[in-house]
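Take a look at chain A:
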Amino acid sequence: MTRPLLEAIEVSKSYSRGNHVLARFNETVKAVDQVSFTIQEGESLGLVGESGCGKSTLGRCLTRLHAVTAGQILFDGVDLAPLSLRALRPYRPHIQMVFQDPYASLNPRRRIGDLLAEPLRVHHRGSKAEIAERVGDLLDRVGLLPDHVHRFPHEFSGGQRQRIGIARALALNPRLVIADEPVSALDVSVQAQIVNLLLDLREQLGLTYVFIAHDLSVVRQVTERVAVMYLGRIVEMGRTDTVFRAPAHPYTKALISAVPRPDPTGASRAQRIILHGDVPSPSNPPSGCHFHPRCPVAQDRCRHDAPTLRPVGPGRQAACHFAA
Partner candidate 1 sequence: MKLRSLFYTGAAPLAMSGAALVAALLAAASAQAADHRGGTLHAVAVSSSGTLDPQINYTTQYWQLYQSVYDGLLAFKKTDGTAGTEIVPDLVTTLPVVSDGGKTLTVTLRKGITFANGKELTTADVVASFQRIFKISGPTAGSFYNVLVGADACLKTPDTCTLDGGVVADEATGTITFHLTDADPEFLDKLAIPHAAILPADTPAKDMGNTPIPGTGAYSFTAYDPNKALKLERNPHFKQWSADAQPDGYPDVIDYTFGLTDEAGVTAIENGQADWMYDPPPADRLGELSSKYPKQLHVSPLAAYYYISFNVNMEPFNNEKARLAVNYAIDRNALVKIYGGPQTAAPTCQNLPPNFPGYSAYCPFTKEGSTKYAGANMAKAKELMKESGKAGAEVALLTEDNTMWKNMGGYVQSVLTELGFKVSLKPMSHATEFTYIQNTNNKVQVSLTDWFQDYPAPSDFLNVLFGCSSFHPASDASPNIAGFCDKEVEAKIQNALTVAVTDPVKANTLWADVDKAIVDKAPSAPLFNPKQIDFVSTKVGNYHFQPVFQSMLTQEWVK
Partner candidate 2 sequence: MADTAAGLTVSPVVARPALPARGPWATAMAILLQNRAAMSALFVLLCIIAACLAAPLYAHQIAHVDAFQSNVDGEIDIDGTTVAVLEPNTEGLGLGVTPIGPTGRFATYWLGADSQGRDVFARLLYGGRNSLMIAGIATVICLSMGVLVGITAGFFGGLIDTGLSRLLDILWAFPVFLLAISLSVVLIHGVQLGPLSFDSGSLVLPILIISCVYIPYVARPVRAQVLTLKHSDFVLAAIGIGVPSARILWRDILPNVMTTAVVFIPLMMVMNIGLESALSYLSVGVQAPDASWGTIIEDGQGLLYSRPWVALAPGIAIALTVLCLNILGDGVRDAFDPRSQVRPG
């Protein structure tokens, strides 16, 4: 195997919450708990899980929009985790992010041309004319018109804005794009367009994606490998098709069984696994295996013994005492 483009080694992110007079009595929330994985150049990795499982936090840690509490983030062999904002700047162009909310991620007070030129200007990519040309190029690539440069974000629809967001992410020719639920805020009809755009771009530009989503069907469509997160930890990881076909972890099973499929007979309903109870609070996670209170196959052992992520097949890992 070649050196991975990105390698996360036991990355943790915790923050304190609460307003106790004495700071040490505040709760510590482990949003991301010792997560490790690798991505090869050209690969697409999906991060899935229920909302609040830490997948977005992980995504922001990987781009170092958040500081990391512990662990290493090796990008092309360089550890980004300890770097200051200033020291990070040379690496920024290589890792870019597409945001979930196309309304919030574009400054309403700036014109589209300005927004797209911003990364180029900041990193001194060429003269004014060259930047203008590049902006036109980007607009064209994401399916917008050249004269849109003079417009403001509020003049566009959600789908169009997400295209602008993608164009901005692509402006610096990144090697890795982290897409944080890029379509979940959009109408279903538009979702397909954006997904197709992302797929096209990957093909044309040879991009590497980390694709964060709670919508499994989109993940299945876009990614080769998938990691399933529960309460800040990865519980299962493997090739997308195998994970979807034969999930090893009971939580993955439950997630996949919940995906609605066109099934006029209603036969699949019987197989659907209903999880009981709410997702526990990350500030006070259950002992042992975090999943045990909701797990249909949990046993005593799970209460105090936390399973580690271990290989369960070729290129597959799961964190369950009972995964085969």
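By our rule, a contact is a pair of C-beta atoms (placed from the backbone, for glycine too) under 8 Å apart; a residue touches a chain by one contact, two chains touch by 3 or more; residues count from 1.
Picked so that all candidates are chains of the complex that A comes from, given by their letters.
Because the structure is predicted, anything quoted here is derived from the model rather than measured.
Interface record for this complex: partner of chain A among candidates 1 or 2 is 2, by the touch criterion. Contact residues of chain A toward candidate 2 in the complex are 60, 63, 65, 85, 88-89, 92-93, 95-97, 99-101, 104-111, 118-119, 122-123, 140, 142-145, 148, 150-152, 154-160, 163, 165, 168, 171-172, 186-187, 189-190, 192-193, 196-197.
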